[in-house]
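Taking it in order: structure first as structure tokens, then the write-up.
Heads up, one of the protein chains got dropped from this complex, but the rest are sitting where they should.
Note that the chains are named A and B in the order they appear, and that numbering of residues resets to 1 at the start of each chain.
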Amino acid sequence: MNEVPQQLTLDEWDARYAALLSAGMREPGYGGPLRRHVIVDGDLRLGTLRFDNSPAALRLWNFLLSEEDRLHEARAAGRKIVGTMKDLGTVPVMAYSLPNVVAFYPDGAWWIPCVMQLRDGLFGIANSLGIDESFCPVRAMLGAFVTGAHFPVPDLLTCSVGATCDDFSAIAQRLAGLGYPIVWWEMPARREADFGERAVCLPGGLLVPREQVGFVKSELERVKEAVEDLAGAKLDPAALLAGIKAANEVRRRLAELRRLVFTARLCPLPALEMLIAEMLAIHFCSDRDETIAVLQELIVEVRKRIAAGQGLLSRDAVRVFWVNPVADLRVMNLLEECGGRVCGTDYMFCHALDEIPEDLPPMEALARMALADPMVGSAGERAERICRDVRLFNAEALVVSRIPGASHCATEGEIIRERVRVELGIPTLEIEVPPVCDAMLPTLRSRLDALIETARERRRLAGALICPTGPMGPTCPTGPSCPTNQSTGEATGVPTDRE
Amino acid sequence: MIFAGIDAGSRAIKVALWDARKKEILASGILDQGIEQEALARRLFENVLAEAKVTRDHVLKIVATGYGRNVVGFADTTITEITCHAYGVRHLVHDAMTIIEIGGQDSKLIRLNPKGAVQDFAMNDRCAAGTGCFLEMVSRRLGVGLAALGELAARSRKPAAISSMCAVFAETEIVGLLATGTLPEDIVAGVQAAIATRVTAMAGHTVTPPVVFTGGVAMIPGMAVALQNTLKCPVVTSPQPQFTGAIGAAILASRK
Partner (left out) sequence: MTTIVYSCPFVPAEWIAAHGVRPMRILPHAIGGAQPVGAAIGVCPYARAFVNEVCSASGGDRLATGLTADAVVVTTTCDQMRRTAERIAAAGCLPVFLMHVPTTWQTVTAQKIYISELKRLGRFLVRLGGQAPAKGKLADVMREQDSARAALRAARGHLSARQFSAALADFHRTGRTDCQSVLPQTGCQPVPLALVGGPLLPQHFDIFDRIEAAGGQVVLDATESGERTLPAPFDRRALNDDPFLTLADAYFGSIPDAFRRPNTMLYTWLKRELAAHGVRGIIFRHYVWCDTWRAEAQRMKEWAGLPLLLIEAGDEETINGHAASRIQSFLEMLK
């Protein structure tokens, strides 16, 4: 059987799936051909995407696309469901530390209109509630609650507000107005410590006043009480610490996957699968243990490809750092069609990729982690981390993807691009990606093409060898520290092959 | 007892003469809008008077409505097009409860109470993407007359998704769709669906039938179907859709 890494259409995956089954592929209970999601769930967008051809990627997609089934099974089994809104990786850690509780991220409904190519009718429902297209596509979540056709209505809803996102806050308030009670919790705007204030260090390196961490901790204590009431059980520090450690298992694997993929000489895993994989950090796709298994399998596959010198994309694919998740998954394929590859990302939840401290009291650790959310501070701070990661992954260009209607996108893109231009001098591009971008594809393609051309021209002018293939040349601007020239495949704190 | 209504719209001026005793329209006329709006309105008014074989002295009162109503200096008073369309449509469709009016530059949704008075309304006048202007752009781009758009859209099997809120950006999308070989019928159907979506978003949860469609865009085949598909209820196109504003203004002129 052909094991050369490549991207397949859905039709090609039908044939591949049959071949894999014949060759003895074993799948988890949620496995199966990708096609079934189109037939059964109406996920029409899959017909326009290109997928990695590995069994690991198949597992990833099936895991993502079967989340609603898992939630319904959890409900049927009497498990409690917590909807953790506007919460990029905090409350789920608590929830999964309790028995018989499942957490999920209702905001993720924002992809339903894309995946179902607008056949879901969710935007129409949001429109009828006065939440029109001037709002972020996460407004689809309102429709999902009203129809009940996707996820079961959670037993408890939590939502962070404050220095978060006006769009989402307004949409959540509208939801509350429809009769869905919400436990609101406050996230203060992250700031530096004043002279004389005691400061603490957050994961990721930011320093904030001790007092702010205290406030967030108080709020998380309140949320914890609500989750405990739901679960009918107390969450003791030992159990929470175990939950944190399990969450860190996910985070470590993601960090390793990112390191492997973004620094590899040849791209071993496409941008689309990497986007989906990163999203697992937020709420573990409603199954924390399975998330670990899915990520591990991806790591094994990636390592195998790297060791074999295999990649999916052109040797001279331009290394692009991507900022903000896209409302239409198709765009991740588009970047690669234009000659780019994603080497570095900030999908608005970098803090959920850093490990939660295990040497602090658990609630303190969670509070510090929550306060490290890039969206809670200034765009300048976000830009700093982006610049750091651009250097780390040796990206040659940057794309800021605006989310239509999202309030933060109005101003932060310019700030981020300016900082990157000034500090790093690489070309930047800002695009807006609607939930179904078919009509915009030529425009988006032109812009991405132009960015790729610009980056390639920079390479040529710098006199570098075609990068990042081959050994380091005398004119390579990065030099020995270039991560693409380091040997890859060494794990750091992550188990090696489990084959 | 003759009364006149003048609808000075953004694209065309319409005049209607109303016989309050017979309760019927005596005559009506339409002229493209231009720079000297008052002069154009006066000329049209005189033409319509001549057609009805009456003179200015026979007309007891004139009400002007529409975008340019304040420019019609010879009108006795002005009333907004919301109220005028309500009266005009109710005269022509006696049981209308919801009115959708799409003109060249704006669109409106008007709810009536059982007595026919305006109960509530919503307007889109900031964005051309929900108006006739959008259809004109598509017509231009595809090289198809406005009258042929409906027939073209009816052939569509897969309407294109037009996502932009703004008509200018939407034009970019249409160029893109053409470049990728999207069938013209799918583009037209997509545009009509986008207009219908924007208009029906003004409706909130529900509309009360009968829903009557009026305004210049109601004369473009296919739009009523697009509205019907989005609203999921029957939509009736008003008789004389271009004149409902002027007719309503004339009827209102006859009221004390």
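The rule is short, and it goes like this: a residue touches a chain if its C-beta (ideal position, glycine included) is under 8 Å from a C-beta of that chain, and two chains touch if they have at least 3 such contacts.
If you're wondering where the values come from, they're calculated on a predicted model, not measured in any experiment.
Engineer: Touch as defined at the start, partner being the missing chain; which of A:G29, A:G380 or A:G463 qualifies?
Structural biologist: Result: among the candidates, A:G380 touches the missing chain.
Engineer: Out of A:L71, A:I131 or A:V331, point to the residue that touches the absent chain in the complete complex.
Structural biologist: Of these options, the touching residue for the absent chain is A:I131.
Engineer: Just to verify: which one of A:D87, A:E219 or A:D287 makes contact with the chain not shown?
Structural biologist: In the full complex, the listed residue that touches the missing chain is A:E219.
Engineer: Out of A:G24, A:G148, A:G177 or A:G425, which is the one that touches the chain we can't see?
Structural biologist: Going through A:G24, A:G148, A:G177 or A:G425 one by one, A:G177 is the residue touching the chain not shown.
Engineer: Can you name the residues of chain B that touch the chain not displayed here?
Structural biologist: 67, 79-83, 106, 117-123, 125-126, 204
Engineer: Touching the absent chain: which residues on chain A qualify?
Structural biologist: With respect to the unshown chain, the touching residues of chain A are 129-132, 134-135, 159, 161-163, 165-167, 169-174, 176-177, 182, 184-186, 188-189, 191, 194, 211, 215, 218-219, 222, 378-380, 405-412, 415.
Simple rule for what comes next: only the chains that are shown with their structure count from here on.
Engineer: What does chain B use to touch chain A in their complex?
Structural biologist: Touch list, chain B to chain A: 160-165, 172-177, 179-180, 182, 190, 197, 200-201, 203-205, 230.
Engineer: For chain A, which residues count as touching chain B in their complex?
Structural biologist: Against chain B, the touching part of chain A is residues 117-118, 124, 127-130, 132-134, 404, 434-443.
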